[in-house]
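Left out: one protein chain. Kept in place: all the others.
On to chain A.
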């Protein structure tokens, strides 16, 4: 797990620099082998990542935009969502800053962005149908799309397996 995360970060960095010299570890070079390059790149880019704040982010195929939402685990813990405060478009945020809030069962909870960037779209469906977050938290209930400032930030997050282990630990 640890080595995969390191490889991931180095790989993402090499995507922007287009330089092999920055990749210190041999396994990164293997990932960059011509035959597997396209496949490895897209598989990694499409993988959904999770934060300890229970948000998820998924990169678009051009890796410039990320879609953000709250995890199914969080949606269940929140209970019936009755209001969603959406971020405004063009809002510039740093990783960990609030990009919105939800109210459920008398509880106000902030939603944090997993990565830095600029908000390019908010999910207007949630204005009229906030319960979409409960019905489809990791698909139709997405909160916002962000123009990602540094794709490397995403690689440091948990994959589905690691997040599942994280929530099981929190519940125990």
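We take it that a residue touches a chain if its C-beta (ideal position, glycine included) is under 8 Å from a C-beta of that chain, and two chains touch if they have at least 3 such contacts; residues count from 1.
Convention: contacts and distances are computed from a predicted model.
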*Looking at UniProt, which of "DNA replication complex GINS protein PSF1", "Cysteine-rich DPF motif domain-containing protein 1", "Putative lipoate-protein ligase A" or "Elongator complex protein 6" names the chain that isn't shown?*
"Putative lipoate-protein ligase A"
*Pick out which of A:92, A:127 or A:161 touches the chain that's been left out of the picture.*
A:127
*Where the complex has a chain not shown, which of A:94, A:107 or A:135 is the residue touching it?*
A:107
*Consider the whole complex, including the chain that is not shown, and state which of A:52, A:139 or A:161 touches that chain.*
A:52
*Taking the full complex into account, what residues of chain A touch the chain not shown?*
52-54, 82-83, 85, 101, 103-110, 112, 127-128, 170
